[in-house]
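With one protein chain held back, the other chains of the complex are shown just where they sit.
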Amino acid sequence: MKKKLLVSVLALAMLVSATGCASSTSSTTTAAAATTKTAEATTAVTTKAAGETTASVSAKDVSIILVTMDGLDNHWVNVDKGAQDAAKELGITYQWMAPDKKDTALQIEMLNNAIAAQCNGLIVAAVDPNAIVATLQSAADAGIKVVYADSTANFDAVAQFTTDNYAAAKIAGEQMLAGLSEKGITSGDIGIVAFSNATQTSIDREQGFRDAFTGTEFKLLETQYGNSEVAASQAAAENFISQGVVGVYGNNEPGAVGVGNAAAANKDWKGVVIGFDASQTTLDLVDNGSLYCVMAQNPYKMGYGAVYAAYNAIVGKDIGETKVDTGAQVVNKANTKDFRA
Amino acid sequence: MDEYIVRMENINKSFAGVMALQDAKFSLKSGEVMALLGENGAGKSTLMKILSGVYSRDSGSMSVFGEETGDLDTKKAQELGIAIIHQELNMCRHLTVAENIFLGREQNKGIVLNNKEMIQKTSDVLAALKVDLDPNTVVGELSVSKQQIVEIAKALSIHAKILIMDEPTSALSSKEIDDLFRIIGQLKAEGCGIVYISHRLEELGHIADRVTVLRDGQFVMEGDFKDFTMDQLIAKMVGRDITDKFPRVSCKKGKKIFEVKNLNAGHLVRNINLEISEGEIVGIAGLMGAGRTETTRAIFGIEPKESGEIILNGRTIQINKPFDAIKAGIVLVPEDRKKDGLCTKLSVSENLALPNLDWISGFTGKVNKKKEKELTDKSILNLNIKMPGAEVNAENLSGGNQQKVVIGKWLARDSKVVIFDEPTRGIDVGSKVEIYNLINTLKQNGVGVLIVSSELPEVMGISDRIIVMCDGRITGEIMQEDATEDKILAYATEFETKI
Partner (left out) sequence: MNAKQSNWINRKFASRGMQSVVSATFGFVLLFIIFSIMSPSFRSMNNIQNLFRQIAPTLIIGIGQGYVLITGNIDLSIGSVVGMSCMTAGTLMNRGMNPVLACLITIILALVVGVLNGTLVAKVNLPSFIATLGTMTLARGLAQLVNNNHNTDFIGNTAQGFRDLLYYGNFLGIYSAVWLAIILWIFFNFLLSKTRTGRHIYAVGSNLDAARLSGVNSFRTILLTYIISAFCACLTGLTLLASAGMGTMDAGGTYEMYAVAACVIGGISTLGGSGILPGVIAGAGIWGILQNGLQFVGAPVALRNIIIGTIVILAVVLDIVTRTNSKKTRRLLKKQ
């Protein structure tokens, strides 16, 4: 009897700590403080939020929460960095919440946590464009200002700070064509290692790339999914190379690392490999020639701009540009040093 | 040197406040067989578990081979030469015979297992028992009786000088029992001391030198076996006189209620024809491997049959699985109650309720707790089931009480035919009588009763009519008045002559 009790208590404790770990991965320790502060502040802010705007809301009373797709990918870490700096400049309370892995249900949980914490602004990178719409609606109903960072959903938000993934991907495609023509290759198969078949970002990044190849002699094979894991992306790329493709494209950071490693392991293969996202590893892979180039986003700018936009919306100031393309740049051997942290 | 190799005095042991042994006493001489008698719960197992290191005593003194011993553990007890063969078979079912026998003391050649040697030694031990068993057989595939033989072989292989046997013969055929007794004689001559716990009082006469009786955790008496009659011993065990070991009720034989025609299910069930009438108990006797259990399983629908008709009250019924049999009102109390008769991890009331859920649940399938409690209380009262607590797990009951639960769950259903396979195996004298009374009540209520039993006295004592099987066929039928052991054995050994 006692053992059963011990076991259930332990299991409960683990469950609680697991959700705790998952929900607050930010390096700020304001978690407890934030909830109490926002509880107090909400009464002040929400009474004014209904239509009224007043500049007399103190910055200290404003709280913004960022919910990304997961807490592990470098990309989100950079979004958070930008957001943190903006929050510091503005003197507001800020918190980053993200689950352990990209999962629609988990993200909805995180969003609900944020709503329950009664934040004033919610910045979100949508895992799925439709699944979280209802949750965002309830956020808006509660008077929370919603801003997108990196990935949007089918819900009207206050502003969005995203990479125009389609455009960036098209450029990536064009880069691959350029690289292939440098090597004198005009036809053959191309392999795509995408990270998701549901996230809008991944869909856009695939579509843009594919469209760059219309009218060419190249055949784009069935997309393989790497699920944002280096190992799985790498295996898929290795298999593509064995199948005799002339180019491989990985459309996010783990994908880029995977396809780059696969290329490096096949020294005899004469193809072109392109990735997405600049991280220390992908930059190294560009430098050593494994990756032809990567498309670098500007996650820092996403976070930074999103916080400012949310803040302005909360206090009633003019937001300025609501659909901001934070841009993507081609990073190759020539300019890797500019992107190193 | 003291001829006493074990002396236990003033032994006290309690479990969670319940006194299992109080001031118990026990002694064993080398070269003798000491019978240890007592009802279920008398403390025999507990006392022996203390001797063999499974439990440690609360107080009292114990000396083995003249040396005072402190608290023993199983390994130390083994080293002292004490081996126990448990009533509840303790084998690793996935391992082979040889692997089980050498478990915990595997022999190595360097760092590698010396399988050849262990298999050879196992063959030797099995040969000494005159048992035809391949050391490489996986124990899980053996029958209960063969598994017991392996347990005995295991104890013998560690050259134990003190051998404790807890109900060793309950699943052995008479031929195997003879072999065992022969070996026990061998061991006695070599100076071993053997503690023999058994409820089969008749056979003790062949083997026991002295006897110790325990009752309710206390020492009652000790003496030479030949100085006591069976009835005297039973009286000491139970604390009262039991006049009738096999109570009989006479009933008028009524109409035929159950018939089996041309049943065929493999080599051991060939062209079986039998019938049961109201007010009559039919017993099935035979040697091990005669096909009696297989026949009951074929009737009940556990094993698929090749052909056969089952007729209940004049109507033919299709039985392809136990569900069909139960629905028709034919139930089976199986041979291996812990494996096939009970869900040991469920409580007593859950077990009783299990095949009765159809009538104690409501329309939506929700179990009616009140009905379940009524069922449980009634069963416990009627069958006199004794248990440590109300919602205790079935595995914690004594053998006799477990068997009562198995029977109880069917009785609650108003069954028409009840088939018993070894109904009193491993059960003490007092509980046996209770079960016989139960069976007689069924007979009086017009329920058809079929009993398979390896204990000839039981079959002859309880049945009205005895069918004998040999090697899958029915070889004879005797009325109770005319039955003798010799006649039954003659039929039971009527093997087909190979042309």
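Order of writing sets the labels: A and B. Residues in every chain begin at 1.
Keep this in mind: a contact is a pair of C-beta atoms (placed from the backbone, for glycine too) under 8 Å apart; a residue touches a chain by one contact, two chains touch by 3 or more.
Not measured: the values here are computed from a predicted model.
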- Message: What shown chains come into contact with the chain that's not displayed?
- Response: A, B
- Touching the absent chain in the whole complex: find that residue among B:Ser14, B:Asn90, B:Asn273 or B:Thr484. B:Asn90
- Checked against the full complex, the residue among A:Asn165, A:Gln224, A:Asn251 or A:Gln297 that touches the missing chain is A:Gln224
- Query: Out of A:Ile241, A:Val272, A:Ile314 or A:Val331, which is the one that touches the chain we can't see?
  - Reply: A:Ile241
- Specify the residue from the set A:Ile190, A:Leu285 or A:Val331 that touches the hidden chain. A:Leu285
- Where the complex has a chain not shown, which of B:Asn108, B:Gln186 or B:Thr441 is the residue touching it? B:Asn108
- Considering the entire assembly, which residues of chain A contact the chain that has been omitted? 3, 7, 10-11, 14, 17-18, 21, 25, 27, 70-74, 77, 100-101, 197, 221-225, 228-231, 234-236, 238-244, 254, 257-258, 261, 265-266, 279-281, 284-285, 288
- Item | Sites on chain B contacted by the missing partner chain, in the whole complex | 54, 74-75, 78, 86, 90-95, 99-100, 103-106, 108, 111-113, 138, 141, 266-268
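We take it that only the chains that are shown with their structure count from here on.
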- Query: At what distance in angstrom does the C-alpha mean of chain B lie from that of chain A?
  - Reply: 69
